[in-house]
Structures are given as C-alpha cells and as structure tokens.
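Let me give you the structure first, and then I'll get to my questions.
A single protein chain has been omitted from the complex, and every remaining protein chain is retained in its original position.
Chain IDs A, B, C and D follow the sequence of writing; residue 1 opens each chain.
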Amino acid sequence: MTAATTTPTATPSSPPKRPALRHRLAERGVDRTLLLVLPGALALLALFCYPFLYGLQLSFQPTHGGVLGDYQKFFSDPFSRKSIWATFSLAIPASLINVGASIPISYRMRRDFRGKRIMLAVLVVPITLGTVLTAEGILEFFGPAGWFNRTLHLLGLAASPMKLTMNYTGVLLSLIISGFPFAYLLTHSYLSGIHPSLEKAAATLGAGWWQRFRHITLPLLLPGLLTTFSLTFVMAFAVFPSALMVGDPDGHTHVISIEAYEAALERFDYAQGCADAMIMTVLMLAVIGALAAARSRMYRGATGGKG
Amino acid sequence: MSASTAAVADAVDTAAAGRRRLALRPGTWVTWGVLTFFLLNLTGVIATVLLNSFGSRWFDSWLPGGWTSHWYSDAWKEFSLGRVLGVTLEVTLLVVAISLILGVPAAYALARRDFPGKRALNLLFVLPILVPPIAYGIPLATMLYKVHLAGTLTGVVLANLVPSIPFVVFTMTPFIEQIDPRIEAAARVCGAKTPTVLGRILAPLLLPGMLAAGILVLVRTFGMFELTFLTSGPTSQTLVVTLFSAVNSAGIRSTQSIDAMAVVYTGSMAVLLLIALRFVNPTQLVARSAD
Amino acid sequence: MTAATSASPPSPRASAPRRPDSQLGRLSLRGVSRAYGAHTALHPLDLDITGGEFIALLGPSGCGKTTALNCLAGLLPLTAGEIELDGRRVDTLPPEKRGFGMVFQNYALFPHLTVRANVAFGLKMRGVAKAEIERRVAEVLSLVQLSEHAAKHPAQLSGGQQQRVAIARAIVTEPALVLMDEPLSNLDAALRLTMRGEIRRIHQDFGLTTVYVTHDQEEALSLADRLVVLHDGRVSQIGTPAELYERPADPHVAAFMGYRNLLPLRVSSVDGSTVVAEGDGLRVVGTAAGEPLLVGQDALVAIRPEDLRPAAEGESAVGEAVAEIVEYHGRVLHVEAATAEGRRLHLKAHESVRPGDRLRVAVDAERALVFRSEGALLLEVETEAAGVTAQGEPEAQAS
Amino acid sequence: MTAATSASPPSPRASAPRRPDSQLGRLSLRGVSRAYGAHTALHPLDLDITGGEFIALLGPSGCGKTTALNCLAGLLPLTAGEIELDGRRVDTLPPEKRGFGMVFQNYALFPHLTVRANVAFGLKMRGVAKAEIERRVAEVLSLVQLSEHAAKHPAQLSGGQQQRVAIARAIVTEPALVLMDEPLSNLDAALRLTMRGEIRRIHQDFGLTTVYVTHDQEEALSLADRLVVLHDGRVSQIGTPAELYERPADPHVAAFMGYRNLLPLRVSSVDGSTVVAEGDGLRVVGTAAGEPLLVGQDALVAIRPEDLRPAAEGESAVGEAVAEIVEYHGRVLHVEAATAEGRRLHLKAHESVRPGDRLRVAVDAERALVFRSEGALLLEVETEAAGVTAQGEPEAQAS
Partner (left out) sequence: GAPGSSGAAKAAPPSTLASTPSKPVSLNILDVAGNLQLTQPILDAFKAQHPQIVSGITTSTGTAPELAPKVQAQQQGGNVQIDLVLTGTDGLAAGIEKQLWYNLKPYYDTFFPGLMANYNPAAASMASLAQDQGIELVVTPSGPLLEYDPAKVATPPTTPDALLAWAQAHPGKFQYAQPRNSGPGRTFLMGLPYLLGDSDPSDPTNGWAKTWDYLAQLGKYAASYPTKTSATMTAIAQGTAWMIASTAGWYINPRATGTVPAGIKVVKFDNLTWVSDAQFGVIPKGIPADHLTAVLRLLAFALTPEQQAVTYDQGYFYPGPAVKGVTLAQAPAASQQVVQKFGDPDFDTWTSSGPIRNSLPAQAQVTAFDLWDKKIGAAK
C-alpha cells in the first residue's frame, strides 16, 4: 500500500538517517498505525477488485465476435437494450418519489414530540422486511382481491380492481416501501444537522416560512438531498428479486440486473453476464458521478449555526 | 400526532402564535396525510402476510376463512428450516466477526490518519457499497467456482464480506472520531503501552460502536439476497435464498407456507432490529457520517 | 495601598458627532413572563427602554437571559404580559413582522451565502430595490470594516469577522431595536476586548437601541447604559453601571460585581447605616446595604479585593491573615490569604508580598457592604453552584 | 491619575510550609524543534528548567505551544534537538517511558472509568501494589477535594471538577514534570480564577515542576515563575513575569503584555536611552527598548493604557485627542480617544470623562518603550492577524 515498511533510502544531508525517514513518513501520516487498514483493504482487493477486474477481462472474451462482441450484442439486441430503459424508468421515479416525499415530512417532523423515536423506529421496519416478504405482501395487499382494492371498492373509488402487481407499478411500490424510509431517515438526519438558529435568524430578518425554506433550509439541505438521491438510486438501480416477484420480468421490469443474471446463470454465458454487469456498473457510476459533480458545485460546508 | 407536537410548550399561547399555526395547516395536513397513508399501506402489506400465514384459507374476503398454525410446521419441514436457520446463523455470525476484525482496525486507521493515497483507499471502501451486488457478484461467483469455494459456506461468507467490511468501516468511523485522540495520548502519558491502550481504553470506548456495527452487519447479511443467491449451494443457503427459491422454484406451493417462512424471516429480523435500536438511533441505521 | 477614588460614571454616555436619531421612542415590557411547562424561566419582567439606550441583561447561565431576548424577538411566545413599541402592541406579531435585528450567540450566519448576501438578506426580504440594497450593504460593510471580505463565505472568516457580519446583518435594516445574545462569548479574550469597542461604536454611530445579553459583568458594565441583573428568572436589580457597582442590591449582585470577599459574620452593633459585624476572628465596620439589620442577625459582608488594604499602624484591622498564594498581575499582586480560623481573604497588594507573610488588613467602612444573610450556608452553596453551572452541562458522554 | 508604583515581584514565589522536594533536578531542552512537512512549527528551542519551577509557555494561537509540549511529552517526535532529564536523554523514549504527567486542554479523562479509576490508571500501569494505589489515590483526591466524587464518572462532573480530576491523574504518579496544555481555557471566567489558584496551590504543595501552556498573559503572569513567549514557533523572550511586564523584548511581547497603545512614529532624537519619537501630531519622549535606535528610523512606541495620563499644566503632552468611547470598569474608565489625525489612543481615567471631551495626554519617559519598527505596517497586520488566528481555524467543514 504505502512505503511504510520499505527500507529507508539514504539521505546524505541529515546525520541521523533512520529517525529522519521515520519522521518524514510520520509527518505525512505514514506510521505503523496504517498497517491496520491492510487486512481489510487486502480482503476487498481480493474479493472485490480482483473479481471485478476478472469480470472485466472476461467481458472482453465473448464466445462469438470480437473483443467488444458482448457489448455490441447487448446494445444491438433490442430486448437487452431496453433493460436500460426499464431500469432507469424504475430507479429515477422511485428515487424522486422517495426523496421528494421525504422533504416535507422531515421538515414537519423536525420538532421534538412524544413518540418521535418510536415513529422513527417504525420507519426503519421496512428496511428489515426483506424483499420476499415485501413482495408477498404487495402481491396480497395490492392484489386484485387485496385489502387495497377492496377498500377502493368499498369507498366507491374504483369500479374494477386496479392492477397494481406483476407489472411496473408493483416494482415501483416495492421500491417505495423499502426505499422511502431509508430516504426519509437520511433526509431527517441531514435536516437536523441544520442549526435551527439559522431559520430563526432569517425570521428576525423578515423572512416568512416559505422564504425561510426557499432561501435558507433548501439550499443547505440540497447537498444532503443529492446524497440521499444517490443512495436511493443505487438501491433502486440494483433492483433484482422484486423485479422478478412483483414485476413483469419479461417486459416492463426486465431490468438490467435480470438481463445480467439470465445471461450468466440461465444461458451460461459468463462473458455476456460480465459485460452486462460492467455496463450496469458504468451506468450507475455515471449517474452517481454526475450527482457528485453537481453536489461539489454547491455549498457543502458546515450547516451548524456558525459560519 | 400533530396535536401533540403543538401542544407541549404552547399550551397557553397568544393569539398570534395560534394564527401562525393555522396558516401552516394545509401543508401539515398533507404531510401527515401522506405519512399516514404510507404507514397504513405498510401495515397492510405486513399484516396480510402475517394473517395469511395463519389462515387455513383466504379467498375473496377481508379475513382468512379459518385459523391454523400448521403452515409453520409444514414450512419448517418442507424447507428444512432448521438446517437453513442454522446455516444462516453460522454465515451471519462469521461475517459479523470477520468483518469486525478486519473493519474496525481499518476504520481506526482511516479515521485517525491522513496519508497519501487515503482518497484511493476510501474509494476502495466505498465502491462495494455503491456497485450493485449483482454486478460484482457474478464475476465473484465465477471466481469462487474456479477456486472450488462456490456453493460452500466459506464462499458465501467471503462474498458477504465484500459489502460488510465497508459497512463496518463507515459505521465505526463516527464512533472513532468521537473519541478524542488525546484520551489515547493521556493513557500513554500515564504509562500505558499500545496493547493496554487498545484493550483498556479504546476497546471499552468503541464497544457501543462495535455492537452497532455488528448488529447492522448481522441485519444486512441476514437479508443479503443477491450475493448469497449467486454463491450458495445446497448446504450453504441462507433463509432469504430459501425463501426466494420457494417462491420461484417449480411446483405447487401454498402461499401460506411461504408466508409462514417469510414471517419467520421477518420475525428474526425484527428481533435483531429491536436489539439494534437499543444501541443506535434509527437514523444511524441508514445514515453515516462518511458521505 | 492607594485609595482609588471612584470615577463618576459618564451618565448620558453617547455624544458622538454624527449620531443619528434612534428609530425607537419607547419600548415597554409589562409583566413579560415565560414558562416551560411547570418551570418558570422568566418571572414577570417590567422594563421601559428609551430610544438610543444600551441595555444589558446580565446573569449567570440559566437565569433566563436568552428566554427574555427570544420573547422580545418573537421567537418564543409569551406566557403572560405584553410588549408595546411606541404604544403599538408587538408581542402578537411573528418575528418577521417585528422588524427587530438580532445577533445570535453563535452568529447563525447563513453558511451558503457570501458576506454580502448575508447582510443583504433582510433587505431582500423587505423587497428593497436592488440598487438601494447594494448601497446600504456597502455602507454597513464599510462601517464594520469588512468591505474587502464581502465576497467571502462565513467559513472563510475569523471569529471576530463573523461577529461583525452578524452585527452588520442585524443593523442593515435599521431596526428599531437590536438584540444581541452573548455575541462575544465565543471569542478569545483579546478579540473580545476589541469587539466590545466595535459594538459600542456601532451602537453610537447608528443610533441604535440595543438589548445585550451577557454573563460577563465586566462586559455589561463597560457597554451598557443600564443593566438588568437576572437571577433564577427574576430581576435582582436594574440600574446604571455605577449603581450596580457601588450599591449592589443583594449578595448575588455583589458577587457578580466583583465583591470577591463574601464573609458570613454576625451583626454585633448597628448605628444608623454603620454596622459592625464579627465572627471567626474577623471584625468589619461596614455600611448596611439592602434591608435594615438588627444586632445578632447573620450578615454577609461583601468587600472587593482592591478595597482590602494593609491596616495602618493603630488602625482597627478586619483581621490578620497569612498570604498563601501570591499572583503577579503587573502593577499589582493578587494575594489569597488565610486567617488562623481558615477564612480566606482576597486582596490586592501594590508592595511586595510573599507567601507566608502575615498581613493585617483593613477596609473603609463605606467599602464594606453588609447584607442580611438569607441563611449562613447560602454563600457556600452559591459559590459551588456557580462553579458547576457556569460550565454548562458537563460534556456529553461520548458514545 | 495615580502613579501606580510597580510592585516588586515575589521572586522565589513558593514557600508553603509542607512543600516537598521536587522529583526533578534539571531538564534541558537543546535545539528542540519540530516541523510539519515544510512548515516549521517550532524553531530550535533551548530551555533549562530547574526542579520546582513553574514555567509558562505563552503565545497566540498557532505559535507552537502545543507542539512544544507534545514534544516534551513524547507524543510528537522531534525533528531535531534533544531533551535531557538530569543528564539522561529522554527524547528517544516513548511517552509511557518518560514518566511525566500531563493535563490536556479538554481534560481527556477516560469517560468509561470512574474518577477513582481515572486517577489510579497511571499507578496501575506502573504496577504499584493495590493497597498503595488506594492510599495514594485517596490522598490525591482529597488534595483536589474530590473525595466524595470518587465513584462518579467524568460525565457526571462539572467542568471545574473534571479539571481537578485531570490534575489529580497527572500528579498521582509523582511525576518529575507536569505538563499542562491550556487547562483552563474551557472554563468560564469565574471558575478560571478559582482553578488558577488551585493549580498554583497544588504545584506548591506537591513540589511539582510544571510546564504550563496558555495564550492568556494574565494567567501566565499570575502563575509562572518564568515565562517563555513564543511567536511563530520562535522564542520571543524568556524571563520572569516582572521582566516581561516591564521590559518586553519586542513589540509582539509588548502587545501581549498589555501595551495596548502601539504607535508607529519616527525617531527624531536619541540621547542615551532616552528617545524622542514623533509623527502624526504625536510626540513621545520614551526609553529605548530592544535594539539601539538611530534618528530618522521608524519606531514603534508601546504604552500601556494605565500609563497614559492627563498632561499636567505646562507639561509637554504626547498629543491631544477626543474621547470617543468611554467604558465604565468600576473604579476606572477605559477611554478610547482619537487624535485629529485619526490615531487612536487607549487610556484609563479615574475622573469623569465623556465622549467628545478633549484630552491632553502625557506619559512618563520610562513608561514609553520605543522599539525599532520592523516595517511600519507590521502593527496593523499583526493586530488583524491576531484577530483571525485567535479564533482558531474556522470550524472544519462538515461533509
């Protein structure tokens, strides 16, 4: 990793050579403490980087065609190409809904009130439900004879049951159920990082609640919102089991992870599967990178009371 | 709920404050409405599964037509839940232990030192959380096949370490940063050598953090579908994979016994969650300081 | 020791040449009070503030200073009472409608806005025309000497500069009243001194009416025209600096005003306002302060270190003590001496004193204030409590 | 105005009856220096410390005080130089082998241990027998008056109490040397005063040798036997409190020692050590300080506010100024006055002065120190910079 343990190169100028090098390294933060990252970093190199590079290399060795054969195949087959659209058309609305709903709710929930902690705890529950239970629950609850449709019927809101499962809507619902609490809790913690005295200061300067939100809270929250969006997006982008279970995996919810999975584990074409995985990673990182770039152009400093 | 927020301090309020609250009402109503709607649906989703798992049959009606618990014994037998839970426990505990052993020291060094290459190292620790598990799981599974680890418990544990180590690192970082380095310096000046500083000072102070990180990794590994699915074999499946296979594999299966298994799954998760919430704030379950 | 003559206070203090008129005629607080649940943080407070005045709210931590200020600003609804501004009731208005300026303890600068935009914020909210905003912001920034930092963000400024931005932001709208909540408490000693001068100067130059919260009596004394001393949410005393300094109303105020020797003694004789109090080998001839005293009552005698001097030959001394700690403070030494009975006396010495020296000390009768004691232990408790609460909550436990 | 006679400093300060002998004979620092990369935080420092001494390291924020202390403690390796303790070289030893005690700015108490366990920690590390540990911990705790808090955890203590635990922990091992890094800076004014006394008392009672870091000159003056003033990592001056107070070596030290009037003037005549400096309508007859001066050179004249007094009839005045800000400080008024040319003078007045009053001020020649100026602008820059750095780095960006 670093040259922490390499033998010191001769430094003719200063008489005590060894301490000088140790000192020079220590100055830059390199000392024996750094050895502590080594095991973890090596584990990730071996279990994450190496396989990833191996997959990359494999993706350039297609069974048919040239080096880029599998990439060409992905983009020339309309069915697989459409999986990009399917993925984005799920991930972006899901993230927008999750983050969008989080803002007003966390804005209201900032003050302390009895039961707040319980409320927050309740919101954590969906994160632990697991995809299968969520999917089963969605199938049953939102299904044609589920409580949701029965209630609509009872209230006279829908003549025939709405089709909310085994299609795009089903997957979107599952992304919201698992993603909204996550987005909310993140937004909540970012928002509570903004010192209340800032809004108070704005009030004493004549700003009404909308102006306070518009000019003070929102700009300070925005970087946090982008991070939240990124992380919700990452979760939604990787959607896999629920796209199979409550979606329409051969149609509108044929997302890119299913494409990759089928290539590798149903068609036994690892090269293609790896190529798909690489395409997936690049697309995801491109979005995250763009968001990070946008974020870096915003104010990102402290949001405490002090400047 | 909105009543209680307002009530506490402002019980004896002036007219003005009252007017101001009135002006905020529509927004407040919508907000609480959305939240209530969400929670109602969430409750519905969970409750239907729970009720169904105890229902002898449930057709076109609000509630099941009869009650039974035999789906649980059926599921237990049919899906060999005893064995599966054992494997799940073994996998998660191993992952927790190993990722703590590897992650905590790394987190310590990253939190305490600034050094050349730290950004790259940070990236190494962030990427496994960002990259979709399917994307690196497929090549990882391929590699594990090559080294004869695919399908084994070891393989599953190794795969699950990939997101867990970074997770430990990022959960631990704020806990470590909270500890003033001068406390370590103080211990040294008092005559403590490195092992003593680690054992008597740092370890007790980091214990809450390690518990939090450990439980969070436990919860996540318990629920990690993709990686386990890609790398497990018949003897190394965890509950979530068994559950998925039960839904997806061929054959006629009563949804009730699948739901029973899902309830077992969620019940175990809920217990873990309750334990976790004793040590961490709910927002800490998702938020960390490192981004 | 030199008998320092008390300087007569500069009563109508301000008279800078270009001083504009205050925006405010009279602000009246009538029975303003505030409770948090069962706990009354501010007992009914009556106060009239005249335009141009500089009022300091002074008191130890938790005494209700911030509460009072927030009530004034409209950030906290009143539990009872009313506030009138030139005859118009304002306590029912939300903060944004009151038109007061406020400087927060932590400045509360908008971190994402430049210095210029921070200062312009209030004007923008009031819909002032752009050109006018620019002009006024530039003017105020030059007044607080920050013109060349206008384009920076708050994080790029030093504490003192941030402080000045906060002041500029609060005064640019030419508010009727400026409220400041311990604006200097986050600064270091040297800067605090400098900024204190600035605040006074800005107050004068702008013709502001200012309510200033602090727990630092020196700051309050040096800045304010009038001080309001709070204790446990109640007013202990309202008066000019000299009134408080020379005639504190009770031992709390005295302790706050630098009467570091607070001796619990027993009244042995009363002659008009001259009181003799004795105990533990000490005997003080002093002046009754506060409520009248009777012989035999417990009393608390308050004396400043600088008023305790070596007894002249033949003069009746307060007592004898051995110097224990001698601190060098430039022209004077600060001596902590202990009597044979273990009483500690603080005094200032201009001659050389060494630890172990025996000192016979005396005090002029008019410099020793004798208060009726509200229980002999009060002092002890009080001092300890000050030590504890002054620090604020103990550091939150890391975990 | 009263001509305050300078008190002669209480040189061998300590003389408490039960004072034990110091553990340390002599600690020598030879060219101790430390760099962070290209930035030298501490230039070679030479210092001899005798057993029983109380040394204060004084200087503005960032001048290298903590660096020096950490080098002494062994928490930071030296870039060059060596440290000898009674002839034994210690700079190569890790902190745990040096056997020093240290009190940290924020106390750095072990939050998971009780007060008793905190104090016992060092003894335990040294393998002292259990009974002996108990005895010594009890003794030290009673010394710092914390016996009844022994079973509490640090979070349950007030700031002042935590402070005392930190001291107890540092001294229980009877270290050769106790290092303290701004131990009082987190406390409020009143408590700081009390704790200052405690520290001095413990130093005396335990016969400690202490190196004490502070940026508060009053604290340093009042506590230390000898002061080391640092500026930008270099020693500006080493001396006793009186030496520094009366004969600062350069304008930095002077500014630090309360010479608040620092006037950039031009030398118009030199007669032995008496120097006349003039400029901007001001004329000062003063005493040369530091390096010798030549006529025509730029000079910086340092005068304390308390040394500027109203000129007597016929006396040649420094100049004339109009009072602008008058602050009430109890017995004295602090006046900020401006000359026609815009120069600001700070002075103390015992009589009534009001803003707008014209003042003719004078100074005794021996009270006005004339330094060779290292560039006329230096003063301005210096003052501003102090404002910036005194506040410390702006809050680290959260992200």
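In the analysis below, a residue touches a chain if its C-beta (ideal position, glycine included) is under 8 Å from a C-beta of that chain, and two chains touch if they have at least 3 such contacts.
Keep in mind it's a predicted model, so treat the numbers as computed, not measured.
So which shown chains sit in contact with the chain we cannot see?
A, B
Pick from A:P126, A:G143 or A:P241: which residue touches the chain that isn't shown?
A:G143
Using the touch definition up top, pick the residue from A:P39, A:P93 or A:P161 that touches the left-out chain.
A:P161
Name every residue on subunit A in touch with the hidden partner chain.
Counting over the whole complex, subunit A touches the hidden chain at residues 58, 61-63, 143-145, 161, 163, 166, 248-250, 262, 264-271.
In the full complex, which residues of subunit B touch the absent chain?
So the residues of subunit B touching the missing chain come out as 56-57, 59-60, 78, 80, 83, 142-143, 145-146, 148, 150-151, 233-235, 237, 242, 245-246, 248-256.
Note that in this section only the chains that are shown with their structure count from here on.
B-D or A-B: which has the larger count of contacting C-beta pairs?
When the contacts at B-D and A-B are counted, A-B has more.
With centres defined as the mean C-alpha position, give me the subunit B-subunit C separation in Å.
53
Could you grab the centroid distance between subunit C and subunit D? Build each centroid from C-alpha atoms only and quote it in angstrom.
26
What's the distance between the Cα centroids of subunit A and subunit B, rounded to whole Å?
Their C-alpha centroids are separated by 15 Å.
Send over the residues of subunit C in touch with two or more other chains.
94, 155, 157, 398-399
Touching at least two other chains at once: which residues of subunit B meet that condition?
8, 180, 205
Help me check something: in the complex, which residues belonging to subunit D touch subunit C?
2, 4-10, 13-17, 61, 106, 111, 153-162, 186-191, 194, 196-197, 200-201, 204, 215-216, 218, 221-223, 241-242, 245, 257-258, 306, 324-334, 336, 349-356, 386-392, 394-395, 397
Which residues of subunit C touch subunit A in the complex?
Per the touch definition, subunit C meets subunit A at residues 73-75, 94-102, 104, 106-112, 121-122, 125-126, 153-155, 157, 162, 165, 169-170, 173, 179, 186.
For subunit A, which residues are in contact with subunit B within the complex?
Answer in residue numbers: 1-2, 28-31, 33-37, 39-41, 43-45, 47-52, 54-56, 58, 101, 104-105, 107-108, 111, 113-115, 117, 119-138, 140-142, 145-148, 150, 177, 180-182, 185-186, 188-190, 209, 227, 231, 234, 237-238, 240-241, 244-245, 257, 260-261, 264-265, 270, 273-274, 277-278, 280-281, 284-285, 288.
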